[in-house]
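Left out: one protein chain. Kept in place: all the others.
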Amino acid sequence: MRYTFLGPEGTFSEAALLSVPGAYDAERIPSTSVVTALAKVHSGEVDAAMVPIENSVEGGVSATLDAIAAEGDLRIVREALIPIRFILVAPEGTLMEDVRAVSTHSHAWAQVRGWMGDRLPHVDYIPGSSTAAAAVGLLGGESPGYEAAVCSPIVAEQHPELSVLASDIGDNARAVTRFVLVAGESAELPEPTGADKTTVVIPLPEDHAGALMALLEQFAARGVNLSRIESRPTGEALGSYFFSVDAEGHIANARMGDALRGLHRVSPGVKFLGSYPRADGVAPLVSPRNTDAAFNEAEDWVRRIRG
Amino acid sequence: MRYTFLGPEGTFSEAALLSVPGAYDAERIPSTSVVTALAKVHSGEVDAAMVPIENSVEGGVSATLDAIAAEGDLRIVREALIPIRFILVAPEGTLMEDVRAVSTHSHAWAQVRGWMGDRLPHVDYIPGSSTAAAAVGLLGGESPGYEAAVCSPIVAEQHPELSVLASDIGDNARAVTRFVLVAGESAELPEPTGADKTTVVIPLPEDHAGALMALLEQFAARGVNLSRIESRPTGEALGSYFFSVDAEGHIANARMGDALRGLHRVSPGVKFLGSYPRADGVAPLVSPRNTDAAFNEAEDWVRRIRG
Amino acid sequence: MRYTFLGPEGTFSEAALLSVPGAYDAERIPSTSVVTALAKVHSGEVDAAMVPIENSVEGGVSATLDAIAAEGDLRIVREALIPIRFILVAPEGTLMEDVRAVSTHSHAWAQVRGWMGDRLPHVDYIPGSSTAAAAVGLLGGESPGYEAAVCSPIVAEQHPELSVLASDIGDNARAVTRFVLVAGESAELPEPTGADKTTVVIPLPEDHAGALMALLEQFAARGVNLSRIESRPTGEALGSYFFSVDAEGHIANARMGDALRGLHRVSPGVKFLGSYPRADGVAPLVSPRNTDAAFNEAEDWVRRIRG
Partner (left out) sequence: MRYTFLGPEGTFSEAALLSVPGAYDAERIPSTSVVTALAKVHSGEVDAAMVPIENSVEGGVSATLDAIAAEGDLRIVREALIPIRFILVAPEGTLMEDVRAVSTHSHAWAQVRGWMGDRLPHVDYIPGSSTAAAAVGLLGGESPGYEAAVCSPIVAEQHPELSVLASDIGDNARAVTRFVLVAGESAELPEPTGADKTTVVIPLPEDHAGALMALLEQFAARGVNLSRIESRPTGEALGSYFFSVDAEGHIANARMGDALRGLHRVSPGVKFLGSYPRADGVAPLVSPRNTDAAFNEAEDWVRRIRG
């Protein structure tokens, strides 16, 4: 197996990838962006890509949501939840009072703003293309224009020449990022486990309140809860949206299959992005009217009458 | 073929039965009540019964609604619409001013009350078990306690010894009664014609507003209109109801099959009473999302993904 | 106070009227029909009429539903629940084996059919205009054409010359009829008690499933349960209906006022027929979002913003 992840080495994406059985010994190629990572899956250069999709503080990762919605032939086959912990690193010998500018990815910066306001209130922020890249930038010969970087603990392990000025500097101790492992369309559909998720992308017609209700009703009418729902612009015009949705259950479940059939009739452009086990293993509560047995009995009843 | 109808001879039910191809030459046995007529179908004594189900002025015929709901093995295979016209008959030689009491069925009486108030304001009303029975009662030797009867024109044709005191005395010139031809459960399901009706009986759970909405939603979500909806008590307690519903379409239509499957999950006690051609031949408007093609494409889409 | 009731004396309607405080000593005028009784209220001849509206076995009383819907100026101010018990009476000296024909109101006959099938299987049924009238008919000099009548126990008390052949002959021991006391529009609105009902009549537009859902949603969206819902034909055409609905709560409750406002916008022909205490005293469960306080806070919030 060959994997890619949102690099460079030391990102939370790599940590997520390492949670996949066998990934430690597999080939792991860093990509410089989500778009690049998914393009490698598309071209067959790698078997799957581990990319961030949702952060508990910053929300959906737009680049990922848009890229997997745009590509027609990808499948999410697995998810991973990674607690997000930030550290402040600098070249050896740097003191806290030496730090006048800090670099990191803008999402990371948003999550340490409180700590910075308390401890380094006058520091300048220099945008970086990733947390790891900001940290590694400190190690080149010439000055990168900043004295410290915010990154994940894994970076410090991989680069002992960086010293840790402060640990656990995230404003929200429970911050977590969800990553998805994205394979090609021909990847085998993961078996249902009883605690699964299904991800779909649904174009939204004109009238938003009514149209969105018609879509949601397809899930609600079959007792299918949604664990994530996000709107993203189609790019065509202001107010033109699609919805990215995670629903509780597997397409092999009768209620989910029925909800997807209803969705397809209401919005024929709906895209299926995968059914896969939930990382937290929580099984949904299914009412008696929405079990596979209830669906099968209803199906049999109609079939018998039709003769 | 052997038929029964709500008798005696000369009722609107017989007129409805005569609209069935071949019924004129078939055996036609009158029954004294809807319950008796349906019992003859149940026992196999006749092949089918023609009974009234709905009147445009008086509403649903409770006896029929309750009887076909209670029996588990009946099938509506045809409907007939009969314009309701009333005449006033009396033994030959009777004058309008001789009439002091009039007999007829209570439903008929309700439909001529306006005319009676104008023309015979002081007349007494004597309940009769049917319109035809009230008329025939005038022909026995001894006085039945009334001088005239309200009945259908067909009775006067069958009994020339009755003279017609007045014609078209119904208060509502457009009054019409709908009759259904009820066969046994083993009767063949009529072929879909594109302009059909499906009749079901649905027990209603506790909370009326919410529960009824959940039932109606099964039809509305598939674009299936209802042409009749009536509540009837289950007889168990005040507020315990079932619903008798006519929906536009045939169980062979994908949208109707899907609505019935949904209904069966929400209310597993639902009973199917038949799919049959509409007497008025009006085909429903079906939106693109509810055609057989749309359902088949959705079905195929899910099947392909499931692999 | 002057009252009328569906007579003659001895009917269940009179029993219901006697449950009204002060009615025992007030003037009580029997009426021969529900229509006549309500006309007396309309004309001011009496202050109020006690009429049956719903029977647990036979369902809604069509005559009452239609009459109170048609009149524009009536108000239900009270309800009464009367357990329905039937007895079989005959002139003194009559033996069970002498009975060849039995008379009673058709609703009563429907409720003793099981008992009759067991004990008097070959008896003929003669329709009567009321249970009491059938019983009283036995007391005239000449033969009424039947030997016994089914009526309420109160008739036997009022007419000691009738002997009771059998008691408690109703097929359903828990049968109960609900009566309503109907006054003129100028009657004072009864105070809310916390356990009230509101009765409305709602014309139903064309498309039944969707239109009915829009009406029901007005109640459901405010957490208002319905204790009775019945369809009745408008008389104009097959499939043209209005709905008669009892909703739990008083128009003085914020949630009910809001539901009625919504109903008026969706179906401007809605008629208010009264808010009055429930006979069973059962108070509804009201969720925190539907309390008067929740409505008042929402109202205040919008008013403050509007400034």
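Note that the chains take the letters A, B and C in the order they are written out, and that residue 1 is the start of every chain.
Please note the rule applied: a residue touches a chain if its C-beta (ideal position, glycine included) is under 8 Å from a C-beta of that chain, and two chains touch if they have at least 3 such contacts.
Since we're looking at a predicted model, the values are computed, not measured.
Judged over the whole assembly, touch between the missing chain and the shown ones holds for A, C. The omitted chain makes contact with just one of the residues A:233, A:269 or A:288: A:233. When the omitted chain is restored, the residue from A:7, A:30 or A:128 that touches it is A:128.
Mapped onto chain C, the interface with the missing chain covers residues 189, 217, 221, 251-252, 257, 260-262, 264-266, 268, 272, 289-290, 294-295, 297-299, 301-302, 305-307. Within the complete assembly, residues 54-60, 62-63, 81, 106, 125, 127-129, 145, 172, 174, 176, 178, 207-210, 212-213, 216-217, 219-220, 224-233, 235-241 of chain A touch the chain that is not shown.
The rule is short, and it goes like this: only the chains that are shown with their structure count from here on.
Here chain A and chain B face each other with the same set of residues for the most part; over half of the interface numbers are shared between them.
Look at where the CA atoms of chain B average out and do the same for chain C: the two points lie 25 Å apart. Of all residues in chain C, none touches 2 or more other chains.
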